[in-house]
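Following this message is one structure expressed as structure tokens.
Up next is subunit A:
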Amino acid sequence: MTAPAIELKGISKAFGPVQANKDISIRVAPGTIHGIIGENGAGKSTLMSILYGFYKADKGEVWIHGKRTEIPDSQAAISAGIGMVFQHFKLVENFTVLENIILGAEDGGLLKPSLSKARKSLKDLAAEYELNVDPDARIDEIGVGMQQRVEILKALYRQADILILDEPTGVLTPAEADQLFRILDRLRAEGKTIILITHKLREIMEYTDTVSVMRRGEMTATVKTAETSPEHLAELMVGRKVLLRVDKVPATPGKPILEIENLSVVDEAGVARVKNIDLTVRAGEILGIAGVAGNGQSELMEVLGGMREGQGSIRLNGAPLPLSGAGSDARARRAAHVAHVPEDRQREGLIMDFHAWENVAFGYHHAPEYQRGLLMNNAALRADTEAKMAKFDVRPPDPWLAAKNFSGGNQQKIVVAREIERNPELLLIGQPTRGVDIGAIEFIHKQIVELRDQGKAILLVSVELEEILSLADRVAVMFDGMIMGERPADQTDEKELGLLMAGVAGEAA
Partner candidate 1 sequence: MDFLTLIQVLDSTVRLATPLLLACLAGLFSERAGIFDIGLEGKMLMAAFFSAAVAATTGNVWLGLLAGIASSLVLSGLHGLASITFRGNQLISGVAINFLAAGMTVLIAQDWFQQGGRTPSLFSGGRFEPINLPFADALANVPVLGPIYSELLSGHSVLVYLAFLAVPATAWVLFGTRFGLRLRAVGENPAAVDTAGVSVVGLRYAAVMICGLLCGIAGAYLATALQAGFVKDMTAGRGFIALAALIFAKWRPWHALGACLLFGLLQAVALRFQNIEIGTFVIPVQMMDALPYILTVVILAGFVGKAVPPKAGGEPYVKER
Partner candidate 2 sequence: EPALIFDLGGKFDKSFNEAAFAGAQRWAEETGESFREIELQSEAQREQALRRFAEAGANPIVMAGFAFADALGQVAADYPDTKFVIIDMVVDAPNVRSVVFNEHEGSYLVGMLAAKASKSGTVGFIGGMDIPLIRKFACGYAEGVKAANPDATVIANMTGTTPAAWNDPVKGSELTKAQISQGADVVYAAAGGTGVGVLQTAADEGILSIGVDSNQNHLHPGKVLTSMMKRVDNAVFEAFSDGTELETGFSVMGLSNGGVGFAVDDNNASLITEEMTAATDDAAAKIATGEITVHDYMSDDSCPALSF
């Protein structure tokens, strides 16, 4: 038997008092795709970052292809043939693709020769793996899917034969994800070894050869994918049975709550992002908006949420909401009972340095129940936070913990709790479960459906088709700022939506 491509022995890592990895051992055979799953905060990213030399382990050994290898920094990992695509990309946003790719792997002191050489090999790589990118595009001008290609190209350019991907599909469209897995397949066929961290059991089941489960810093199981089932894996992960699909009764839509007419949005750079769209969301229904990221969904949500100005008209329960000037800001929207779970919880939905209880007031800090005379009633706020944390099973249930110290799933629960518990007329919710573990997904979906069943209107934006299809009652597809079509969720499928998302118009909506 050949030596494992990767063998970790007894890896332990503590961040201060937090034991992120406890005595972890794992073997990955060469030429396989090895999945790693686990709840938020289980220690998956930490373990892989250690392998990549980003963190230093407190204890333990790394063996690469049967050789004991010291990996004190990423340079060593790269030399050992390891490449990693991080959960949060490590790209320089105002650099071009090419510059990002050569960064750290230049061939000499001068840039020009390095760049032209890289340009050539990039072309070869692109051809070989169908990884087309514009080498001269700036990172902040391309979508996340593209950015991820750049990350993969970075690793390939450095001739990695072990590739680690940390939640690579969290931000991808189904089409993009499919393409990614085709590439991974090809890499595996070439004998490269791939480690895949994901929260999506479907990906594990479909693409991996073996899978390891982590729980609270420990490696609890490693199994052959063929010999397991999603239900079993979920149980291994969370320690209880998990419902893997959304459990809901058919919707009974009522009167229109939100009516959008002829809405357009032009961004700071003068580019039209949303183009004359009409939409209606009724009481007691979930309207899902599908689409490839960057086709105007974000701007649509931002206009509705009062974060940017637009033209056209929107009405809530028949009353017009201003789209610019006074009364068009987020505060006014909240006053009109529009709640908003933003797509980017860390950038918008939370103040990362604020305590949890302060974040529970975020956006609602004017609410009368949080006031006491001229001051804010912090005691009431903390009590409220404790109640919400208990109801939403936020862990740890500590109102004093700063938002940044919660895991992604728990951060999301705080945001969702804050917005849903306001009992809004209309809930705008973007990417509700991005990067969230299956336990939390189950919970958040349940909350959304409950709100719907109370007769509220919900506008859901997600790049996860699976999520849209299972959660929404009606689906609208956005492409290039326009609505390409609307379908009842139970009368369409991923294939049809995928075509609409690609801008191929279907029969009249």
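Just so we're on the same page, a contact is a pair of C-beta atoms (placed from the backbone, for glycine too) under 8 Å apart; a residue touches a chain by one contact, two chains touch by 3 or more; residues count from 1.
Basis for inclusion: all candidates are chains of the complex that A comes from, given by their letters.
These numbers were taken from a predicted model, which means no experiment stands behind them.
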item	value
Interface partner of subunit A in the complex, by touch - 1 or 2	1
Residue ranges of subunit A in contact with candidate 1 within the complex	15-16, 52-55, 73-78, 84, 86, 90-95, 99-100, 102-106, 108-112, 114, 154
